[in-house]
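The structure that follows is given in the form of structure tokens.
The complex appears here minus one protein chain, its other protein chains still in place.
Chain lettering (A, B and C) follows the sequence in which the chains are written, and residue indices restart at 1 in each chain.
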Amino acid sequence: MTGSTSTRFTRVLGAATLLGTLWLFLFGLFLSPDDIIQRRGVRIMYVHVPSVWLAYLAFVVTGIASVAYLWNKTRSLVWDRIAGASAEIGILFMAVTLVTGSLWGRLSWGKYWVWDARLTSTALMFVTYVGYLAVRNLGGTHQQRAKRSALVAIFAVIEIPLVHFSVERWNTLHQEESVAKGKLQDMMLFSLFSGIVTFTLLYVWLLIHRQRVLAMQDALDDRELDRALIERRAEADAAAQPATTSAGV
Amino acid sequence: MDSSAAPVVELSDAVAVLGSFPVLAGVDLRVEAGELILLRGPNGAGKTSLLRLCAGLLPISRGRGSVCGLDLTTQRRAIRSRVGLLGHANGLYQDLTVHENLRFWGATVGASAQEIGAAEQRMGLAARLATVPVERLSAGQKRRTALACMLVRRAQLWLLDEPHAGLDAAARDDLDTVLIDATRSGATVIVASHELERWAGLAARQVEVVGGHLNPVRSTLETTPPGRG
Amino acid sequence: MSTARVALAIAAKDLRIERRSRVMLNQVLPFSGVVMVLFAFALDKANLLSRVAPGLIWMATLFSLLVMVQRSFAVETDDRAFDALAVAGLSPTGLFLGKSLALAVQLLVLDVVLVLLAVVLYETKIHGGGRLALAAVTIVAAVSVLAGIGTLYGGLAAGSKGRDTLLPLLLLPMAAPVVIGATRSMEAAFATGGIAMREGWAWAGLLVALGVLTTVGGALGFSALIEE
Partner (left out) sequence: METSFVLISYALTFGGIGVLAFGLMRRARQLAQRTTPEDRPWT
């Protein structure tokens, strides 16, 4: 996994993530017991729940990074890139959440999609952040992109509890907070916990690498600007010579 | 034209970027109050962008600049209220009449009815024309309406991009007298135009815009201008 | 140029343009009216219709909002008047409040018409002052939110290339809580769907809070969003 954006820290993190993934496969698919009611279906939980946790975490990080960019004491394009990178990762986990959620729903409720509070607000958030990424590549200078995206992200983050609250009061049919009720056996809880830890490590690893890729992209844009500046000067000087009698610089 | 007052426009090594393209790559310019400047040069050289930079619309990415004594990097919005920019489009509301357009612009600066009436008079948009929706006006009449809006907004610096485009001969002469009249009453005018022969007699100073830079043009009328540094 | 004066000047200008060009009257109102009538045919059982009426009203409002926001900013960008507004250095807060006020007034007219249509077509009834007050508060609050987010995202999308597709993508998710809340409190006002008045007022309260949040947030955000 060596590459230009890796450092010792990311390599250690990468190794830990791989280890965690194997661990999750082992426990999630084999070592943890079947559920009394859902039998093997419950194993989807070990990827679904961590994905939900990751998607919300990623979008909250995007919101915090956007506030950090807007606040002039901490304004720097690194925050903007973190916000962008985190939203991209968040959207992947959100998609995974929706797919695994509907598969699991098919098994436990017999229906792929139910107008349930959490499903609906997750789907709405997915669309909101697709809109956020659309705003991110509207063009303009990096500063314009950063300011515009930061605002849309902050409105989106304020939106999350609002959507959730309003849809929750509409009606709700979600798993009855299985983790909280403690009806899960210890082994299941342990597998679920290792899933969450692994996914969090994975998120940090992806975030660091993505931020650095964006940093190189921005540096390249600036590099192209300098090259174009030199070109323009040459073009001007060339044109200046014959046209006027005054000596060029 | 006393040059003791602060220059209306002062740019030193100003760079402005469109996307990632440096449309202005180090511009030096100094314009005194009441001057009428002609920007000449090929298309894509940066004439329009220079006008938008002076209007505070296009952010300055490197170098320094000030318009009407206000800093171009930090006080861009304050600059805008003192500047009128007339691009290829007139910035008018097609559905509204001439008078309604002027009343709207007057309302944003709190101009009085007399000021609006005076502007209509100055631009020859009296009674009959004033109640006609803008979309039914000729190009020349629309251009004069846009200039009237600038008058109503009490703009100190007039930035005109190809003002003669789409005008017939009569409307062009009409426009020239308006511009001269404006400079005499203290406004400063910068015009970007291709029609060099038209401007020879009028413009006090001509500046060549090429490759995002300015080269002063030796013109018969004036003494050696402050050339590029 | 105080913000209030700019806002009123812009709102008056937008409404005068609407009165002159009658886009709302000739296109948006008939469009949403037809939507309501078509639904009446599609779901011809009366009791179902009256239960669905509040949802239909707000769905028709939402889609009309998209058309009205696009018109509101097409007016500005036709002859690059938006640039002229920017050049005039008008306060963006004033610009935002003016545009959303004009949009809100038009949405209000639209919603009153839609409610009347619902009463006529779907035999829904609003008994007594309490329910009428709830319906009124709901409409005003929901309209202020929709106008706010419409103007905010309309302004953002106005300048960019893919603006026709960007606007719905940004606007619809943000409008979800409003449409849900407004539908619920209208159901209480229409006394269908078994929603108690108390819950109706709770939803109306949420809408009012959203209205304040959108207006304040929109005013703050608008200047940054449209800044060149």
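Here, a contact is a pair of C-beta atoms (placed from the backbone, for glycine too) under 8 Å apart; a residue touches a chain by one contact, two chains touch by 3 or more.
Keep in mind that this is a model prediction, so the values were computed, not measured.
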Missing chain: touched chains present in the view: A
Touch criterion as defined above, residue of A:Val12, A:Leu220 or A:Ala234 at the omitted chain: A:Leu220
Among A:Leu57, A:Val96, A:Ala117 or A:Val152, the residue in touch with the chain that has been omitted: A:Val96
Touch list for chain A against the chain that is not drawn: 1, 3-5, 7, 21, 25, 28-29, 38-41, 43-44, 47-48, 51, 89, 92, 95-96, 99-100, 103-104, 106-107, 202, 206, 209-210, 212-213, 215-217, 219-220, 223
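Just so it is clear, only the chains that are shown with their structure count from here on.
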Centroid distance [mean C-alpha coordinates] between chain B and chain A, Å: 47
Centre distance in Å when chain A and chain C are each reduced to the mean of their C-alpha atoms: 32
Of all residues in chain C, the ones touching two or more other chains: 228
Two or more partner chains touched - positions in chain A: 139
Interface residues, chain C side, partner chain A - complex: 152, 156, 160-162, 166, 169-170, 172-174, 176-177, 180-181, 184, 203, 206, 210, 213, 217, 221, 224-225, 227-228
In the complex with chain C, residue positions of chain B that touch it: 55-59, 77-85, 87, 89-96, 100, 104-105, 107-110, 133, 149, 153
Of all residues in chain C, those that touch chain B in their complex: 1, 5-6, 8-10, 12-13, 16-17, 20-21, 75, 78-81, 83-84, 86-90, 228
